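Missing here is one protein chain; the remaining ones are kept as they sit in the complex.
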Amino acid sequence: MAEHEHVIKPKTYLLVFTALIALTIATTLVSYVDLGALSVAVALVIAVTTMLLVALFFMHVYYSRRLTQLVVAGGLLWLVILLLLTMTDIATRGWLGVPGK
Amino acid sequence: MITTTTEPRANYLTSDFGIKSWLLTTDHKRIGLLYLVTITLFFILGGLFATLIRLELLTPQGDLTSSETYNKFFTLHGVIMIFLFLIPSIPATMGNFLIPMMIGAKDLAFPRLNLLSWYLLVAGGAFTLYAMFAGGVDTGWTFYTPYSSTYSNTYVMATAVGIFIAGFSSILTGLNFIVTIHRMRAPGLTWFRLPLFVWAHYATSLIQVLGTPVLAVTIVLLAIERGFHIGIFDPALGGDPVLFQHMFWFYSHPAVYIMILPSMGVVSELVSVFARKRVFGYEFVAFSSVAIAVYGFLVWGHHMFVSSQSVYAGLVFSFLSFFVAIPSAIKVFNWTATLYKGSISYRTPMLYAFGFIGLFTIGGLTGLFLATLGVDVHVHDTYFVVAHFHYIMVGGALMAYLGGLHYWWPKMFGRMYPEGWAKLSALVVFLGFNLTFFPQFLLGYLGMPRRYHAYPEEFQVLHVLSTAGASVLAVGYVIPLIYFIWSLRYGAVAPANPWHATGLEWKTPSPPPTENFEFTPVVTHEAYDYEALAQEEEQEGVRVG
Amino acid sequence: MASVHSPALRHHFDTVEQQKDASTLGMWIFLVTEIMFFGGAFAAYTVYRSLYPDAFAAASNELDIVLGAVNTAVLIVSSFTMVMAVYSAQTGRRKALAGYLLATMFFGLVFLVIKGFEWHHKWVEHHVPGPHFHFEGPYADKAQMFFSLYFAMTGLHALHMVIGLGILAVLVWMTLRGAFSREYYTPVDVSGLYWHFVDIIWIFLFPLLYLIGRHNHG
Partner (left out) sequence: MSPSSFRLFPEQASTLAGSVDHLYFFLVGVAAFFSLLIFALIFFFAIRHRRRSEAERPQPVHGGLVLEVVWTVIPLGLVMVMFGWGAVVYLDGARPPGDAMQVYVVGKQWMWKLQHMEGQREINELHIPVGRAVRLTMTSEDVIHSFYVPAFRMKYDVLPGRYTTAWFKPTKTGKYHLFCAEYCGTRHSGMIGWVYVMEPAEYEAWLGGGGTGGSLASNGEKLFQELACTNCHRTGERGRCPDLMNLFGSTVKLADGGTVKADEAYLRESILYPNAKVVAGYQPIMPTFQGLVTEEGLLQLIEYVKSLKEKSATETMPARRN
């Protein structure tokens, strides 16, 4: 459908590329700043932003049909399910006052 | 149709001959048959191990084989039946054969990938067979660490590689189906005109694509641990063996739905055709397949209530598990309601469908016992669990597999099976199955643990009943094997649509030509529209009956 | 419907559009399976990092942040050359296409070489898990877990890079043979998706493996 007719200008790519390099430098530098528990969050926010830029523009998700976007979102959702429900065990051991459980 | 009777056209079976035309084929129908032969062989092998297990359990003393050997028997029974028979069973044979025809396409979206999938299954099977002949494997199909990673000195690696490769066969089949169902439907065939068989396979494919890779990476981590002695799950290095269980069940619980969802699709077709009624609550049955596929990923922790998983996680997983019961219940009620005011025929496939609904109901309801925290503590890892999942997988999936095979046999080979023998074997299978597995519920609640080579005497009576049932069941499986082969040559020639069914697959000759349809069909009405079919048949002058 | 006749159209599709759509969707679904494949490893990582945060920080500080950051940049550059390759294919510039593909391969190789140096360095320092593992300080046991995950995850990633290089080599060969045109360049397109995906995996591996607790140790 629209996918292969839509040719994106190299200028857009170059812009995205610059942003990606900037984000890499940012995440490296910010890791030296003591943000306490926030540092994981900051690192992940930067990584997710970087991923979104690559996916949306380099991988054309932004210009793709709804189904492709749904497939991507679904994949990420399932990753969250895996991580979240696994941590539901690991992070809650001892919550209900039962020793060792 | 009338014009073609004078000179029979070449069909997919007669279009080409020779072994090469089979091994290099990209025709989905031929690949379906390749799978049929392959998994039948694996079923016979897995059944052989089941027989040996049941013979050993005839007496309380472990007197037939040593415990090492017994442990290898049940491990190989599980590995072969699950990864090499049940996972591919309906999707790879009937799904492969029928989905393109049901949606009016010439083939799957990626025919060469489809052939590759078959080769991957064969390769995975070859590794497993190598492990078997080299000395076997004794970890159970669950491969729990640290037993599998450190303590077992059997052929764990070869089996793991086999499962890994067979897993990719499953992933690629699922991928192929999803793309095909999205992109290859005939004009006019909207989502809500699709046969429920296709809906069920779409849901199944979602699980294959989303779940199987996690099993793959779990196997990789296990192999790294076993091969290089570096521990991801090794408690000696601060690893958590319970993490292995989480990752394993993230796939292996939804995998149960890989096995049962396609059977639900088959049963929806059978119930509709042999009651000549549109499936009651079509949309609910369709969506319940997708709901089962999605919920199926949220409940794996119910395999781990006594594993030292946190109590809180236990509560969460138990709560979520009960929600899977709802779409399953919806299906059972809707199938039953479909029978109401129908025109019910007792042909063999319908007998299997009746059997499926009954046994799946029992299997599903006993699943509630296992989701209930307080009761699961007692019955976990006992024969209650063994009985429950055999009701789902043998009473459910295998019954539907046989029902579907009888139903589409004329389409696949252009021959009818012998009805009398088929009815007899359906009855024998049903009785044998219940005699085999019902006593195991009682055994389980009594406290008989699974995977026991020898057991206390008080369990013997029930074990003897179970073994007796297994021998009946074996007879029930041998009869169809014989008459199916017999029918290939001597069976009555099948017409294009022997059941007066509505699906697109019945609008093409039996067996179908290589390209399935002469012209791409245009779909103008919903699935299971028997009135429209009657009108068409009248116009074409087909005499009903 | 059969009016569109392209030499690249396979018999079971009706149109070139349908065929291209199918390929793209197929690749995306494959990438979802890849998300879940790496997802399992990320799950293991999440569990152990939450259990042993200090050991992970200490072990992470043993990694070379400069090489890690440079490699991240190298991969981003290779992703950029990859989109330019797709762009060249879309606009029918065959020479540019071959050039960008070769450039992508070059940066991919640079990444692997740097990675190889890093691994070798870890080997020399006895940071490879196993019987010869040695780690100074209070966290020896749990640090081994970090390095187990480090090698497993970067190893799987590198394996994907190697496969990607193989695919790119085939694409170069096909380009030189004149297989692609403005109308037909689906293989370039879907291979690009794969390459970017491998890049994204690294985008997560870099902060998760290299950048833990740097502020404590500098």
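Lettered A, B and C in written order, each chain numbered from 1.
Everything that follows uses one rule, which is that a contact is a pair of C-beta atoms (placed from the backbone, for glycine too) under 8 Å apart; a residue touches a chain by one contact, two chains touch by 3 or more.
Predicted, not measured: the structure shown is a model, and the values here were computed from it.
Touching the chain that is not shown, out of B:G447, B:P495 or B:P513: B:G447 (per the contact rule at the top). Only one of the listed residues, B:I344, B:L424, B:A468 or B:L488, touches the absent chain: B:I344. Considering B:S318, B:S425 or B:Q440, the position touching the chain not shown turns out to be B:S318 (whole complex). When the omitted chain is restored, the residue from B:G135, B:P235 or B:G420 that touches it is B:P235.
What subunit B contributes to its contact with the hidden chain is residues 60, 62, 67-68, 71, 138, 140, 142, 144, 146-147, 150-152, 235-236, 238, 241-242, 275-278, 280-284, 305-308, 311, 314-315, 318-319, 322-323, 325-326, 329-330, 332-334, 336-337, 339-346, 354, 357-358, 361-362, 365-366, 368-369, 371-378, 380-382, 442, 445-447, 449-458, 460-461, 530-531, 534, 544-545. Contact between subunit C and the unshown chain involves residues 54, 138-139, 141-142.
Basically, only the chains that are shown with their structure count from here on.
With centres defined as mean CA coordinates, subunit C is found 35 Å away from subunit B. Touching of two or more other chains is recorded for residues 21, 25, 29, 32, 35-36, 39-40, 43, 47, 51 of subunit C.
The multi-chain contact residues of subunit A, meaning those touching 2 or more other chains, are 67, 74-75, 78, 82, 86, 90.
Here subunit B touches subunit C in the complex through residues 105-111, 113, 171, 175-176, 178-180, 182-184, 209-214, 216-218, 220-221, 224, 228-232, 237-240, 243, 246-247, 250, 515, 520, going by the rule given at the top. By the touch rule above, subunit A contacts subunit B in their complex via residues 67, 74-75, 78, 81-82, 85-86, 88-90, 92-96, 98, 100-101.
The part of subunit A that touches subunit C in the complex is made up of residues 1, 3-4, 7-8, 10, 13-14, 17, 20-21, 24-25, 27-28, 31-35, 39, 43-44, 46-47, 50-51, 54-55, 57-59, 67-68, 71-72, 74-76, 78-79, 82-83, 86-87, 90-91.
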